[in-house]
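First the structure, then my questions, so here it is.
All protein chains but one are shown in place.
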Amino acid sequence: MTSQASRHAEGPEGRFVARVLVYPRAEVLDPQGRAIEDALGRIGFDGVRRIRAGKSFEVALEAADEEQASEAVDRMCRQLLANPIVEDYTVEWVSE
Amino acid sequence: MTSQASRHAEGPEGRFVARVLVYPRAEVLDPQGRAIEDALGRIGFDGVRRIRAGKSFEVALEAADEEQASEAVDRMCRQLLANPIVEDYTVEWVSE
Amino acid sequence: MKCGIVVFPGSNCDHDVYHVLSHVLEQETRFLWHQETSLEGCELVVLPGGFSYGDYLRAGSMAAHSPIMAAVRRHAEAGGRVLGICNGFQMLLETGLLPGAMRRNRDLRFLSVDVHLRVERDDLTWCSSYRRGDVLRMPIAHAEGNYVDTGEALDELERRGQVVFRYVDAAGRREPAANLNGSERAIAGICNAGGNVLGLMPHPERCAEEMLGNRDGLGLLAGAVAGGGRVGVLAAAGG
Partner (left out) sequence: MTTTPSSAAGEPVVDSALAADHGLTGEEFGGLCDLLGRSPTWTELGIASALYSEHCSYKSSKIHLRRFPTRSRRVVHGPGENAGVVDIGHGWVAAFKMESHNHPSFIEPYQGAATGVGGILRDVFTMGARPIACLDSLRFGEIDGERGARMRHLVDGVVRGIGDYGNCVGIPTVGGETGFHPSYNGNILVNAFALGVCREDRIFTATASGAGNPILYAGSRTGRDGIHGATMASEAFDAESEAKRPTVQVGDPFTEKVLLEASLEAMRSGVVLGVQDMGAAGLTSSCFEMAARGGAGVDIDLDLVPLREASLTPYEIMLSESQERMVFVTQRGQEEAVVEILSRWGLEASKIGRVTDSGRARLTFRGRTVADMPVEPLVDGAPVYDRPAAPPADLRERQRAVDCEAPEDPLRALRSLLGTPELGDKTWIHRQYDSTVRSNTIIGPGSDAAVLRLKGTPSALALTSDVNPSYCWLEPRMGGRQAVAEAVRNLATVGAEPVGMTNCLNFGSPENPGIAWQLRECIEGMAEACRAFDVPVISGNVSLYNETEGEAVHPTPTVAIVGVIDRLRDLGTEGDLHLVLGCGFWRPGDRIVLLGSDSGEYGGSAYQRLLQRVEAGRPPAVDLEAEAALCGLLRQSRRAGWLSGCHDLADGGLLVALAECAMARGIGLRGAVGCGPLALFSEGQARAIVTVPGSRTEDLLAAAEAGGVPASEIGDVGGDRLVLDFDGGTVDSAVDDLRRIWTEALPRAVG
């Protein structure tokens, strides 16, 4: 559950945009990823080694500063966007 | 449908890892994003301006070179991973 | 009429359609495996409901690439009849045999309820048992039935009269509350320009016998096998 704040993009008036990526935890079955792998194989993509299928959220929020924004997004992830029992999440900051 | 190949990460033996992000197109209603906005509001996050909810895939593949890898991932997106009527996709390259 | 029902891994309404076509309507009916490349002379091809490939990614997206779909496409392009029910409708969208796409239902939940449909066209063989304006009751059971397309595409669809069924209330009125999955223009079922390919979200095969308390769907399946020959459009009913 790494929250790597690589680059905080601060828009006008303390507006931040985070990108949250949520994937099944490594040891947890990812049936969707498997199904897509198989399907790509059937269509003839044979170089594919592995697919992980996850979710991605773009969160635009206002906050006083980077730290607050970061803290808020982290809480959102834990409370709503990701299910820590079966999923890992990462947060990145993007410019608008 | 931008395919911005920002950085090609080449693993051993021509192994590449792409990150594909698929979001509902701007003009298409994003019911899931809206639902998350509402839910975040209900649990007291008030700085949130907007959420876009999409999918994210990590595609590990083998290819002769960057160009082939890039071309293959682009085809995957068009043929399977995204539905152009309702979705846009972007491709990024990540190091393993 | 010789009918074929395509079985994909994850199809789960295949036997239900088979039951109605074969036992209720007494048609020569067979299953077609998704890996086959020929339709074995079937005049009506049904893509049944279910969760082909688990509906992972997007409903119908993976089935659209099955080997048999090339044959289905040729059949459709030659004017042959293709009926897609629920997951089958989603496949028709994913293959491009019908225009548009599906999103998750408006409230993001699976919906298993009876809905009312208004018949918008009666000049198609499919609807030969109904009259325009008829209100039918049919079950829906899906999580991704929220039909969408671009504004222009929808206008085009309407202009060409390709909307065959719409969600309405019991009195036949278009009310937002009756459009449970949130489909654009309350679209429940559409056909292609030629009228020989039909897709709809509700399940006519689940309401085709008196014993189940509802026979409103029988007409559609009867229409699907009506007329004989390879023509899917009702012999030029002047409309």
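To keep things simple, chains are lettered A, B and C as they appear, and every chain counts its residues starting from 1.
The rule is short, and it goes like this: a contact is a pair of C-beta atoms (placed from the backbone, for glycine too) under 8 Å apart; a residue touches a chain by one contact, two chains touch by 3 or more.
Everything quoted here is computed from the prediction, not taken from an experiment.
Trainee: Which of the displayed chains are touched by the chain that has been omitted?
Mentor: A, C
Trainee: Among C:R58, C:H116 or C:R206, exactly one should touch the missing chain; which is it?
Mentor: If we include the chain that is not displayed, C:R206 is the one touching it.
Trainee: Of C:G4, C:P139, C:G199 or C:G223, which residue touches the hidden chain?
Mentor: The one listed residue touching the chain not shown is C:P139.
Trainee: Kindly note down the residues of chain C that lie in touch with the hidden chain.
Mentor: 9-10, 12-13, 15-16, 19-20, 49-51, 53-56, 109-113, 139, 141, 143, 203, 205-206, 208-214
Trainee: Which positions on chain A touch the chain that was left off?
Mentor: Answer for chain A: residues 24-25, 27-31, 34-35, 38, 83-86 touch the chain left out.
Just so we're on the same page, only the chains that are shown with their structure count from here on.
Trainee: For chain A and chain C, what's the span in angstrom between their mean Cα positions?
Mentor: From the centre of chain A to the centre of chain C is 36 Å.
Trainee: At what distance in angstrom does the C-alpha mean of chain B lie from that of chain A?
Mentor: Their C-alpha centroids are separated by 10 Å.
Trainee: How many angstrom lie between the centres of chain B and chain C, each centre taken as the mean Cα position?
Mentor: Roughly 31 Å, centre to centre.
Trainee: Quick check: what residues of chain A touch more than one other chain, meaning two or more?
Mentor: Those would be 36, 39, 43, 53.
Trainee: Mark out which residues of chain C touch at least two other chains, giving numbers and ranges.
Mentor: 57, 61-62, 65
Trainee: Can you tell me which positions in chain C touch chain A when the two form their complex?
Mentor: Per the touch definition, chain C meets chain A at residues 53-54, 56-57, 61-62, 65-66.
Trainee: Please give the residue numbers of chain A that touch chain C in the complex, ascending.
Mentor: 31-32, 35-36, 38-39, 42-43, 53
Trainee: Help me check something: in the complex, which residues belonging to chain A touch chain B?
Mentor: Against chain B, chain A makes touches at 15, 21-23, 33, 36, 39-40, 43, 45, 47-63, 69, 72, 75-76, 79-81.
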